[in-house]
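Working notes, beginning with the structure itself.
Only one protein chain is missing from this complex, and each of the others stays in its spot.
Just so it is clear, A, B, C, D and E label the chains in written order, and each chain counts residues from 1 on its own.
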Amino acid sequence: MAFTLDTGATAWLLVSASLVLLMTPALAFFYGGMVRARTVLNMMLMSFAALGVGAIVWTLVGYSIAFGDDIAGLFGNPFQFLGLHGEDGQSLLAESGVPFLVAAGFQMTFAIITVALISGAIADRVRFGTWIAFSAIWIVLCYAPMAHMVWGGGLLSADGPFAAIAEPIDFAGGTVVHINAGTAGLVLALIVGKRLGWRKDPMKPHSLPLVMLGAALLWFGWFGFNAGSAGTADSTAGLAWVNTTVATAAAMLGWMITEKIRDKNVTSLGAASGVVAGLVAITPAAGSVSPIGSIVLGAIAGIVCALAVGLKYRLGFDDSLDVVGVHLVGGLVGTVLIGFLATDSGLLYGGGVRQLLVQIVIAVAAVIFSAVVTTIIALLLKALMGWRVSEEDELTGIDVTHHAETGWDLMGGFGSRRAAGSPQSTGASTGSAGSAPYGETMSAHAAAQDPPTDSSSPEDDRESRPAQPATTGEPR
Amino acid sequence: MAFTLDTGATAWLLVSASLVLLMTPALAFFYGGMVRARTVLNMMLMSFAALGVGAIVWTLVGYSIAFGDDIAGLFGNPFQFLGLHGEDGQSLLAESGVPFLVAAGFQMTFAIITVALISGAIADRVRFGTWIAFSAIWIVLCYAPMAHMVWGGGLLSADGPFAAIAEPIDFAGGTVVHINAGTAGLVLALIVGKRLGWRKDPMKPHSLPLVMLGAALLWFGWFGFNAGSAGTADSTAGLAWVNTTVATAAAMLGWMITEKIRDKNVTSLGAASGVVAGLVAITPAAGSVSPIGSIVLGAIAGIVCALAVGLKYRLGFDDSLDVVGVHLVGGLVGTVLIGFLATDSGLLYGGGVRQLLVQIVIAVAAVIFSAVVTTIIALLLKALMGWRVSEEDELTGIDVTHHAETGWDLMGGFGSRRAAGSPQSTGASTGSAGSAPYGETMSAHAAAQDPPTDSSSPEDDRESRPAQPATTGEPR
Amino acid sequence: MAFTLDTGATAWLLVSASLVLLMTPALAFFYGGMVRARTVLNMMLMSFAALGVGAIVWTLVGYSIAFGDDIAGLFGNPFQFLGLHGEDGQSLLAESGVPFLVAAGFQMTFAIITVALISGAIADRVRFGTWIAFSAIWIVLCYAPMAHMVWGGGLLSADGPFAAIAEPIDFAGGTVVHINAGTAGLVLALIVGKRLGWRKDPMKPHSLPLVMLGAALLWFGWFGFNAGSAGTADSTAGLAWVNTTVATAAAMLGWMITEKIRDKNVTSLGAASGVVAGLVAITPAAGSVSPIGSIVLGAIAGIVCALAVGLKYRLGFDDSLDVVGVHLVGGLVGTVLIGFLATDSGLLYGGGVRQLLVQIVIAVAAVIFSAVVTTIIALLLKALMGWRVSEEDELTGIDVTHHAETGWDLMGGFGSRRAAGSPQSTGASTGSAGSAPYGETMSAHAAAQDPPTDSSSPEDDRESRPAQPATTGEPR
Amino acid sequence: MKLVTAIVQPHALSDVADALREYGIAGMTVTQVAGYGRQGGHTEVYRGAEYSIDQIPKSRIEIVLPDESVAEAVDLIVRTARSGRIGDGKVWVTDVVDVVRVRTGERGADAI
Amino acid sequence: MKLVTAIVQPHALSDVADALREYGIAGMTVTQVAGYGRQGGHTEVYRGAEYSIDQIPKSRIEIVLPDESVAEAVDLIVRTARSGRIGDGKVWVTDVVDVVRVRTGERGADAI
Partner (left out) sequence: MKLVTAIVQPHALSDVADALREYGIAGMTVTQVAGYGRQGGHTEVYRGAEYSIDQIPKSRIEIVLPDESVAEAVDLIVRTARSGRIGDGKVWVTDVVDVVRVRTGERGADAI
């Protein structure tokens, strides 16, 4: 295809890709704020790891599987764009005048955020290595084929069999991203099992400002996600932009009202969750409903998701940060409501039930595909690597036990620390139960002193403390 | 009007709209960091609520009132663009090749941030419901008409009576946004009254990093606000971009120097406030002054606002987070200095006093209009809903009492919690003053135990704690 | 040159400039989270000060020195674009259809971030005034000439003498920004000296979520830095975008793996540092290597930098936040690896050693130039203003002692505070060592009471506390 | 000498400190604590599930005093910190064997 | 009266509080503290340099009690907080001279 660059469309897609990339760290903050202080780093690292692994895997084979030449309607030729080797005319966005790599980069960010979303279902309790392996495999076997089926000309696309009824609509990823991640989250929550103390301990968010920061950056990034999915900077992008904003606003208000009625209080966690629920629900619909339709769709999503997040307590699965209640349910709401609200073909606009039917079909297909593939991957990894950290590590907190760090230290420099590797401190950390006799200087400790720090350093060395009359004889 | 899409201009406006939308959460962080830890969530929710309500109201009637066909120079036909129904040729940005909905979305973000700004004046003490009602009404009755008067062809625009003297200049919202919000903040601070303990308790910011994050994101978002107001991506946008940056830099330095001289210390709160003061002041002037002029304007704004924030202590109104000192004063400084510094028509550039005169006139008109309308709305709401929370709730902190949440919990899972609704805990929370006899097991408490959590759950249930020789007989 | 506006390119450059501007506050968070809680504000203010000073200095002379007509291959005519006075055809980006001020603003953001980067090497211990002076002088004497030499047609550019061997490649600032800042950081760390307690106290990061926020926003901003350096929105920008993402992902994974092998744990500080190392290393190479090449380059950078940050302990300089280990080393890695990996001219692509040679030459030249100029400036300032705060202030924490603020106060309103200036409190703060006799009311304290706060205020004054039977007789 | 330990409402702390200072007690040590008691906690709601958070933020004050000042100091604290609502707190007194001022090594009443 | 001070593992706090409440002790004051002891700290790694962080988060419980309840209360705490691993904590008992309830001014056992 002859390719003519459109700098405006390209500028918008470069921006959109950047915005969607930002969504993964945003998710890290959204999720990180929601867990307890002792696991914030692990939670955030799960998103960052998804970024690292996702970018590499997508470059190597992911993009090819999603957008290579169709094989059986299920996936694309995995070797076609190996290493993102391709020509400017070859991407779906070529017609908009967007270069190949810009399109490939934009799509990359979707793969990354989708796998990162799943991590919320299994907060605080999984081995980091297993998560990394899962991320890589899941993108290849679950995300990329689903993207192919919906956007790459596969079974669930306009080229697939259901298009005979009506052309399936998934503007920016209701099925590929949200139903997919939500289903995978449910599967993992079931396979990994519950956190210790679940339902007894409120496990309340340790930093709601961080949660709200995450929600805000997600909203911001979602403009790239939805309006960027128009593929260029035109009226459709404008429609998607406005719909994204008003649906989200309506969902936030819907969630707030639900809380007000049910719990008597409007919470910030609810507001933040309502924001995400609205963003999720409008994702598939952003290009095919009106602003008023979006308000309706958003409000419904906010209310339904606010109710849905309580389900896990009733059904007994620990979907820790509500990936199911928000992404699976929100994705279903959005995908199905298109059947009613699409201005072209929706039931309420006189389009009959055909669109609705197709929307239900693709939603169900997505759930089934994702559930099956995720189950296989998760069970395999359970057998090979194991999912859970030890109970003691989970109780103590995974940050310190698995990452050797603590998220917050506002006391700043409080406490006695020394370089490890010294006999005494090693002794201490394995726990010598024998009682040290009083009055006797512990010789091991003396040996553990740091070598005098650079006393021979030529430059003006200011490490010594202000003069002090103490007689401990131990220069700090 | 025949409409030709310009993808470059559209890309820039889509980005600008996204950037300005981000400003409202940014404000939530800026304000949220400034209040005490026990009210951070309420403060942030006021901005988020403005987002929710503002987007809906703007879609329904706000945009029409602002940009519909002129009625008496005061407002536009409220039904014209109901639900943002419009054609691509109908917006003010049609000439730039920007689609209707992109323009309408861009304008929406201005309405939202303006009402959110006001919340800083009444931190820590107002009913959330009253605030939501205020936001909705104020956008309709105060913001949208003001936007119409200045930008929509009304009284204060180039089509208004004062244009005979000189064309009024408000590039991006010195009057519509900042003078408007600042005046409304002053009115609300007076009507709502002071916080308990004001002037005795320093009420120091609980998280200055959060304040600085807010300031940083506001600056970032303001590029959309100011450079986006050029309506396309051209030299004027470039001028606005540079002016926004250098005026802000100069204002920050101006504020710092004022503090250094007055207080002997440069503070981060001062730096962050200086940033906002500079952004405010350059807003109306960004398209009509030179970079050097912007440095002068910014420096003056920084110094004047640094002095102005002290006024509330002298005059005795609790404008808690300095909406008056920064937005009203900064907006006035910027609007008026255009009369001196506009390269086309300013006094210092040989343009005579006409521009200066007109700038003063529109500033004063904006103050009066905003004051009158806001007073009416605020008094009405005072009568109908009431503004203040109870004194006890205010002392305890509005987050826990009105939102049933706490912003920060870095101790992570510390303490004894149980599911509410159980007799014992309910008893506790109403406070049973009778002394329980020692040695007697409280039967109410026994009844309050959670049902054994899913002991029948089929899957590998790991909720039990590590084996422990304790004999309490109460599995966790 | 006749100038034709390209709104797409201009939109992208406006966005890029905004993104790069955001990087400096992002750095403030990245660095601010890494220091102890008692110095977070000072650390952040160093970046904000760089923003303030940098924008002004760049507007006045910086841009001219960098991009004015060449003088001796070292710098440009400092008066040519005074106050950013220039025509749309005059910038390097004129060919892309980008207006002069957009190009100048874009370049401004590079100068700002570069000087801000240096501050990490001297955390927690320097006078704020000296830092401000350093920032201003360093931009003029070190950054702007270096930018001229590499990008403005000077010695290290395609117009310089080394181009005879091969055209030197520095796509977005490996030499100008990172080697330059890293070298300057090393020089300052040596001249300023170590923090008190260095190597004994871990000086662990007080907020890793803040560090990760910083890293995330840096990554986001870096898309402007690298893909913006293409000068327009085209395939090269797309290549730079993808390379930036995959190199960063690979570097993060490389750092993680290094940690896993060496320390047994993957840390979030490591992940965040790996992100920055990858971004640094790909900076010079983003336009000339393939995505696969970027993965290799990123992985090497991640591993090498992870090892390099340990050097300071061995060599004994307190480069507090690893400006040397990440920016100098990462910048060198990226600059030199171009010689191997450039798809046009790299050794591994059959291009021979010429490119490699030239890359080494410009890297070494940058190190030498930066070291010499920075040493002179730093020693001058040491003599004139002094670098270090007093030892007592450093121990207590520079935030309270030099900025009269504390970063975090999550206890919210805890404690007894009164307006200063009262005799009692002044007495207290100078420390009266004499023991006050019991039973005697301190009259000075009585005198120190606030005047009854506005008891005469006409409006509904709610400052009094809820009725309390206490008999202290002191209304709050 | 005695050690007076008082648990009070955080928002009473400032008044108590002022009252003690007026009375002539210059030194004390304050800790942020969580109190459990008759005063019930508040309810927090997460994801529609209510939790009663039992512990309530309190301030804990420690003052070392000569025996003769104890009665009056306790009285002062109790009067100042009292609002009459449940949860106002407790004060208890324990014996102190010895006190030393770190700066000077002074002991006993001189050290306070 | 006596003051029982117990240092326990933070994750045992909730069980201890429940056990005490069942036993009939309604009031206590809890502080977050850092414990040093036989239980070694953990290792944290910054920039490749390992640090052993000695202090370990613990919860410190204070309960003022009538003399006759002390033995049983201590027993209850010890049994509930015990996991058998190093670092489970300590309980110590000191004498209390007087107690006052701030709200009412009640003294002694009535005040608890």
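By definition in this document, a contact is a pair of C-beta atoms (placed from the backbone, for glycine too) under 8 Å apart; a residue touches a chain by one contact, two chains touch by 3 or more.
All values reported here derive from a predicted model rather than from experimental measurement.
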Touch with the missing chain holds, among B:T267, B:T283, B:T335 or B:T396, for B:T267
Candidates E:A49, E:V78 or E:A109 - the one touching the absent chain
E:V78
Name, in rising order, the residues on subunit D that touch the hidden chain in the full complex.
1, 3, 17, 26-31, 64, 94-103, 105, 111-112
On subunit E, where is the contact patch with the chain that was removed from view?
2, 6-8, 31-38, 54-55, 58, 60, 74, 77-78, 81-95
If the hidden chain were put back, which residues of subunit B would touch it?
202-205, 259, 262-263, 265, 267, 269, 306-307, 309-310, 313, 322
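Following the convention adopted for this analysis, only the chains that are shown with their structure count from here on.
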For subunit A and subunit E, the touch-path distance in steps comes out at 1
Centre-to-centre on C-alpha atoms, which chain is most distant from subunit A?
D
Could you tell me the distance, in whole angstrom, between the mean C-alpha positions of subunit B and subunit D?
40
Sites on subunit D at which at least two other chains make contact
11, 14, 32, 34, 36, 38, 44-46, 49-51, 53-55, 81-84, 86-87
When you check subunit A against every other chain, which residues touch at least two of them?
6-9, 11-12, 15, 200-205, 207, 213, 263, 265, 267, 269, 395, 404-406, 408, 410, 417-419
